[in-house]
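Missing here: one protein chain of the complex. Every other protein chain is in place.
Right, subunit A next:
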Amino acid sequence: MAFDVGTPINTALLLFILYSVQKIVFPSTSLPKEIPHEFRNGYSWLPKSHQPTVLFKTYTPKTLAPFHGKDNGRILLAINGTVFDVTAGRNFYGPNGMYGNFAGRDASKGMAKQSFDLDMLTPIDQPLDKLTDLQPDEIDNMKGWVEHFSNKYIVCGKLVENDAA
């Protein structure tokens, strides 16, 4: 047998072996240029962005109204002065949902009286519903809803009068 590495296959194999051995004996220790954003690209990696957080804002009826979800945006609704982000419940509170009337509005009276009629909502340019005409058990019902919403959805703001913001 001739020890002939001149043949292309043998040369190729030999080069591959030499390259691999070199990589094993002299592992690379160069620092990366920038921190990788995928764990596949490196052990010391950092995700590209932070976990999304919502800034707690103060809303008025006018600034809350655009968040009705008809444009596939966020859906917000307010109960008892607390604004909830109910985008996750688009099925219920979206434009075609059962409770879609509440999107972008103050739903306190509706929650208290357990009704989804449009006459539960006060128009945007009028002062907020003071809820003085509610019975104690309706107030309790509303507070129960606030609790339910706080557990299920994100509390992302508070609702104040149009001129108070």
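As a convention for this text, a contact is a pair of C-beta atoms (placed from the backbone, for glycine too) under 8 Å apart; a residue touches a chain by one contact, two chains touch by 3 or more; residues count from 1.
The definition used in the following text is that contacts and distances are computed from a predicted model.
Enquirer: Looking only at the UniProt record of the hidden chain, which name from "Electron transfer flavoprotein subunit beta", "AMP-dependent synthetase/ligase domain-containing protein", "TBC1 domain family, member 19" or "Autophagy-related protein 101" is the right one?
Expert: Result for the unshown chain: "AMP-dependent synthetase/ligase domain-containing protein".
Enquirer: Take the complete complex as the reference. Which residues in subunit A touch the chain that isn't displayed?
Expert: Residues 1-5, 7-10, 13-14, 16-17, 20-21, 23-35, 39, 42-57, 154-156 of subunit A touch the chain absent from view.
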